[in-house]
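Let me begin by handing over the structure; questions about it come next.
The other protein chains are all here in position, but one chain of the complex has been omitted.
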Amino acid sequence: MVSMPPLHDIAHLAHVELRTPVPEQSLEFFTSYLGLSVTGSAGDSVFLHAWDDYEQTTIKLTAHATSGVGRTNLRAASPDALERRVKEIQASGRGVGWADGDPGYGPTYVFTDPDGHELGLYYESAWYSPPAGQVPALKNQAAAYPAHGVPVRRLDHINYLGAEVVPNRDYLVDALGAMVTEQIVLDDGTTAGSWTTFTNKGYDAVYTRDWTGTAGRLHHIAFAVDSREGILRAADLALDHDVFIETGPHKHAIQQTFFLYVYEPGGNRIELCNAGARLVFAPDWRPLNWTEAERAKGQAWGLKTIESFHTHGTPPVA
Amino acid sequence: MVSMPPLHDIAHLAHVELRTPVPEQSLEFFTSYLGLSVTGSAGDSVFLHAWDDYEQTTIKLTAHATSGVGRTNLRAASPDALERRVKEIQASGRGVGWADGDPGYGPTYVFTDPDGHELGLYYESAWYSPPAGQVPALKNQAAAYPAHGVPVRRLDHINYLGAEVVPNRDYLVDALGAMVTEQIVLDDGTTAGSWTTFTNKGYDAVYTRDWTGTAGRLHHIAFAVDSREGILRAADLALDHDVFIETGPHKHAIQQTFFLYVYEPGGNRIELCNAGARLVFAPDWRPLNWTEAERAKGQAWGLKTIESFHTHGTPPVA
Amino acid sequence: MVSMPPLHDIAHLAHVELRTPVPEQSLEFFTSYLGLSVTGSAGDSVFLHAWDDYEQTTIKLTAHATSGVGRTNLRAASPDALERRVKEIQASGRGVGWADGDPGYGPTYVFTDPDGHELGLYYESAWYSPPAGQVPALKNQAAAYPAHGVPVRRLDHINYLGAEVVPNRDYLVDALGAMVTEQIVLDDGTTAGSWTTFTNKGYDAVYTRDWTGTAGRLHHIAFAVDSREGILRAADLALDHDVFIETGPHKHAIQQTFFLYVYEPGGNRIELCNAGARLVFAPDWRPLNWTEAERAKGQAWGLKTIESFHTHGTPPVA
Partner (left out) sequence: MVSMPPLHDIAHLAHVELRTPVPEQSLEFFTSYLGLSVTGSAGDSVFLHAWDDYEQTTIKLTAHATSGVGRTNLRAASPDALERRVKEIQASGRGVGWADGDPGYGPTYVFTDPDGHELGLYYESAWYSPPAGQVPALKNQAAAYPAHGVPVRRLDHINYLGAEVVPNRDYLVDALGAMVTEQIVLDDGTTAGSWTTFTNKGYDAVYTRDWTGTAGRLHHIAFAVDSREGILRAADLALDHDVFIETGPHKHAIQQTFFLYVYEPGGNRIELCNAGARLVFAPDWRPLNWTEAERAKGQAWGLKTIESFHTHGTPPVA
């Protein structure tokens, strides 16, 4: 039993690979609407960067037969932390092995969660160096603030669908040191959703139950926008730029996130959420369980959850 | 040499004691304008709570012959972390000894920084339990959202004045495991300011050089407000409620904080800053040094720094 | 046929009388939540003032057996304009006669619309003179900005339910010189809603069809809040202060108003809307007609209109 708090071996959620059957249209969405910039490409993938990301890649967008999520990357807090966590993963039997990182990233240990979603853990990372035209006026910023699109600040969190929530949640906690902050627990005792964090943010990785029982699907990935007004403006922008709004803007009761859900052209659900107003500082945080009765009240201000929110997901890796 | 990252033994900046020669007027400021609520009193002190603080006290306001800062409290991340840090502090020769915590807090180890500011470190903390009338509609919130005043969300950071910056900064780093994120380094090599963090926030504790050479003074304490619009509204409110605005609203180049500086009636400078839009996730963050030439450009959007910002401070404990 | 544009004989929508069966609770709502201040009382009525209203009364709140709207007042643009309009009203056969105005207001000509809602037209008005404690820091403001509640800025518009829309709309246009800006026209040709204005605002007075066929009911009155963020904050506040949220915050397609609908304790629907971002300047404005198909798309960002929005209204004067 290690005496130190296990929480901080994972520094943060890092770049995520997203797959799309319509790569050109998806690229247009990520650049023109979300305001990401293209930093390079390799094979079927294009690398995209959000202006406040200190690393080289925020999204790896890969042409594929289907939509869905590819590898989710996590950055370890130190070389020692990386080593410790790889040992835990290997002991769990879910390790796949070391791989070269994406361009700009060091060796990455590949593994899966119990649901089969692919993850990668690394420490070495070459910081983003903005090209001419993207050099920011203030040097404490990764890249210049884009003059178009929303623009989103950084990746905020990922929400997986899981055939079951508990084994996946426990894996994040046991193998990676995540802390559970909030959950949905049904009247029959089933945990239908679990929000976990590696940082002072309320959540970085979420599992919600897949009503179809399928393993490995994606519910959504979320990008941070600085203010609620910024999210309202993103909705205005969506309206005039053929971006499909699924629901919102509104405020979740869970985590109190102000949200807007849209679909990118490939079918993946994308959330825009307000960044960081609510932070979790308690080292002895007590997970909050939301009941069916509480969920029945709808979102924070009473909006009933839209049906597709319970059904739409994008497929697992074939 | 401990192999784990030293960063996370301190969970967060906790409640701060502020002294005022006009306690009734200061109390009116903290409750009516800032929107804190009174939770109790002891001797010459009143305990105040901000709505998003999971602990019992945000500010301990103490009647005193002068203004200035009393004890700054820090919460350790675990009992082990507390023990480790107390040993480091004792080894540094700056320990004062164990004391009872404020009501709702466990044993607190009292010590000073090289400048003589008093600090306290503890782990045990009884969470805030809102009284009737303050029970929030959403259970993931410490207290109901006040219907009056700004209202501020939580304490954000403290900015000490130091006779010299470097010894104080090094003490935070060496004894407490803080990470330096940004600094002001003058042309002659003097470090005139240092911003350090224990969390994913860009900074929790700051030292800036006291131009008078005095030790132990306070520059300001800061409270978090959710949005920039919230800070503009706080300025509107100040205008009509006899709250003295020193400077702002504007945006700092350093840390990119959107700020408003006011003085509470006792003379202590209070900052309202936007919470959490910008977070620091890199475990290998590289401190940024701002030069005299860069500082001469003024704040982010070009505002020249007001003279009193360099001179006004509140006195050390007599 | 008068050659001058008839538009500007009515300067603006002025104070409205609202009736409530629970006057104490309603008063608490209007003062603590909306942030109006009490300026006086007479008989069963309390007079309330919003901080940006240059006149003495914004709402006259009257204890009554039922909820619903009493007299809606309009200010004429000049003594001549008052005279001209009274002649038109008398010619229409809907005049009731001259009455003393509410305290602070001159002689008021009382009349009804075809649906039976009571209106009053006056010119003389003694400006609001803030008492000690309400004197604003900036002299171009009617009263100090309140430190509690939303606070709402001013009355924005009134939305009547009408047994039929067209006769009421035509009466506003013909007798008062209103301009129609937007309408709902059903597939069968029925006008189901009509938005009309006396000013550069998109609308001041609205009629929507009462599905019950009742005459004289009220759909809602609306108060202006400066920003969309201010309305989101009002929703946060509602959540913790037992204010019932019916729907929103969201954005109407019609007029593009950002809205929040709540019920005051007496049962009257109250809207908070964003003030003035969208103004109508064209003197040859062409009324826009929304079709059933367009309405079926829901609100601006796709929210389906809540059922109670079509059914809940407060009763006519008994």
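Things worth noting here:
Per-chain numbering from 1; labels A, B and C assigned in written order.
Quick note on the criterion: a contact is a pair of C-beta atoms (placed from the backbone, for glycine too) under 8 Å apart; a residue touches a chain by one contact, two chains touch by 3 or more.
Values in this document were obtained by computation on a predicted structure and should not be read as measured data.
Counting contacts over the entire complex, the absent chain touches A, B, C. The missing chain, though absent from the display, is touched by one residue of C:Leu34, C:Ala77 or C:Leu239; that residue is C:Ala77. From the set C:Leu27, C:Ala175, C:Ile254 or C:Leu303, the residue in touch with the chain omitted from the display is C:Ile254, counting the whole complex.
Seen from chain C, the chain kept out of the figure touches residues 3-5, 7-8, 11-12, 52, 54-55, 75-78, 80-81, 125, 127, 138-141, 153, 182, 199-201, 226-229, 253-256, 275-279, 281-284, 286, 288, 294, 300. Residue positions on chain B in contact with the hidden chain: 227-229, 232, 235-236, 238-239, 245, 247-251, 258, 300-303, in rising order.
Residues of chain A that touch the chain left out of view are 32-33, 136-138, 144-145, 147-149, 227, 229-230, 233, 236-237, 239-241.
By our rule, only the chains that are shown with their structure count from here on.
In a homomeric contact, the two copies may use the same or different surfaces; for chain A and chain C, over half of the interface residue numbers are shared, pointing to the same surface. Of all chains, C has its CA centroid at the greatest distance from the CA centroid of chain B.
Averaged Cα coordinates give chain A a centre that lies 31 Å from the centre of chain B.
Along chain B, residues 138, 227, 229 each make contact with two or more other chains.
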